[in-house]
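Only one protein chain is missing; all other protein chains are in place.
This part shows subunit A:
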């Protein structure tokens, strides 16, 4: 049996669900992305999930009584493995089992997942837009109405699918922030800052710039046009005013708050 579910890997919610499946006679055999594979079992299993580093994962044996390793899930960001073990030993069905639970790790995974889903949404919306523009151009604006209607519906639904997934994970990440009290890399509005005639890269170590928020260089051209993303709580006017005093009156500063999409690299 296969089931698709978006969980934070290694979280309590996921573990509870896996144990519910085990209680119904479905034992986990594999995890791939959001897809969980199960096989029927008539034995009573209790499932455990733990985070391990890649080095430790290589040392964990497939079976070490009373546990057997059921599945692993390797995550790229953060680079860890989640190992899923199970036991049929009666003594272990109720006993307290110390597992390496880690809310900070869950938070890191949640923010990475949210970023992934938003990036996917951006990719779908951008590529969908490019395709429809290209198709309109090639057909010399003679696309059948049924085609454009179907295309637009599917395109927007696909984008909305990733947005919904990101929103769901965002709420989980919010809960984890409250539990961990860790707000250091919390989401802040991303403002897009453009400079014209800027002679060189901004010194992002400058205390005045640093105090504004988190900076990221997006790109620049040979003519001195620079694009930075700034994650900040400052208003657009505040940003512009502060930056103008840093770069001088010769540099033109434009600040855009919203480009119509979730910011790329949203984390």
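Odds and ends about this structure:
By our rule, contacts are C-beta pairs under 8 Å (C-beta built on N, C-alpha and C of every residue); 3 or more make two chains touch, one makes a residue touch a chain; residues count from 1.
One rule holds for everything that comes next: contacts and distances are computed from a predicted model.
One chain of this complex is left out of the view, and of "LPXTG cell wall anchor domain-containing protein", "Transcription regulator PadR N-terminal domain-containing protein", "Amino acid/amide ABC transporter membrane protein 2, HAAT family" or "Putative ABC transport system permease protein", the protein name its UniProt record gives is "Transcription regulator PadR N-terminal domain-containing protein".
Touching the missing chain, out of A:85, A:108, A:190 or A:234, is residue A:85.
The chain that is not drawn here is touched, among residues A:48, A:117 or A:162, by A:48.
Touch with the hidden chain on the side of subunit A covers residues 48, 50-53, 55-56, 59-61, 64-67, 69, 83, 85, 91-92, 95-100.
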